[in-house]
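Only one structure is covered here, and it is reproduced in the block below.
Note that one protein chain is taken out, while the other chains of the complex remain in position.
Right after this comes chain A.
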């Protein structure tokens, strides 16, 4: 106790002795913090601004600026390879998002409403899925799909879109399951119990009560899965079949043969699409009454 008193007395003494000095130091520290933060925000946006600016570059190579123009945007329409790659990405993204959302939602509801020993093992598996480096996923899936498709003769696993969807759905399933679980754990199960007590069959309770309660999380998870799939490069590069090359893999191969301004142009359009999807997620969550912090946590997948 004496020690505690002593430290407290020292602290009080320190505080009163230099209160006036602190006021000036405090504002200096605050200004420093603000300046630092603004600098970091500029750092975060530097390459994005560069990509957007360079999408108006008319030149042979992306890196060297020639002059301003809209040629690169026109090239998207005229070059079928680019258009096809973007379409493959969007198709894969939609299917992968639907699949991951369905699997993840069911798993998330089960984890929130049927807690038990199995949840421990299941979360373990989800954690394993989300911490395994993507490159390991990629090199593991490639021989596995070759084994299923060629050695076992299951033709469906040789289909380009199916392969991409499988590869993109793994991480997203885990993320959707986390988000849905987090939402339902925060809501009381009384409504579902009431529905069951009123003799609603289990499926009707599920459709009419549980799912609507989880809906904001389901939509957020679905849109996040879509963006994650659009973004997926590593797994896609390994499992893709020629003919169904998704956009990021097209960019990766262009990296070796020379980047052209069209890449920046498509990236700018894709960025706008992603921002739109994210804004939708935020609106959905805001409507459901989440605070900025909760939205951040949902989007960070924790």
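Annotations for the structure displayed:
Heads up, the rule we're going with is that a contact is a pair of C-beta atoms (placed from the backbone, for glycine too) under 8 Å apart; a residue touches a chain by one contact, two chains touch by 3 or more; residues count from 1.
Definition applied: contacts and distances are computed from a predicted model.
Note on the omitted subunit: UniProt lists it as "Spermidine/putrescine ABC transporter permease", one of the names in "Phosphoribosylformylglycinamidine synthase subunit PurL", "Sulfurtransferase TusC", "Septum site-determining protein MinD" or "Spermidine/putrescine ABC transporter permease". Screening A:93, A:149, A:216 or A:248 for touch with the missing chain picks out A:248. Contact with the chain not shown here comes from a single listed residue; of A:104, A:149 or A:216, that residue is A:104. Residue A:142 is the one among A:94, A:142, A:161 or A:191 that touches the chain missing from this view.
Across A:173, A:225 or A:240, the single residue that touches the chain missing here is A:173. Although one chain is hidden here, its contacts on chain A can still be listed: residues 1, 3-4, 8, 11-16, 18, 22, 25-26, 29-30, 33-34, 36-37, 40-41, 43-48, 50-51, 54, 62-65, 102-104, 106-107, 109-111, 113-114, 116, 118, 122, 125-126, 128-129, 131-144, 147, 166, 169-170, 173-174, 177, 192-193, 196-197, 199-203, 205-206, 227, 230-231, 233-234, 238, 248, 251-252, 255, 259, 263-264, 267, 270-271, 274-275, 278, 282, 292-293, 295-297, 299-300, 302.
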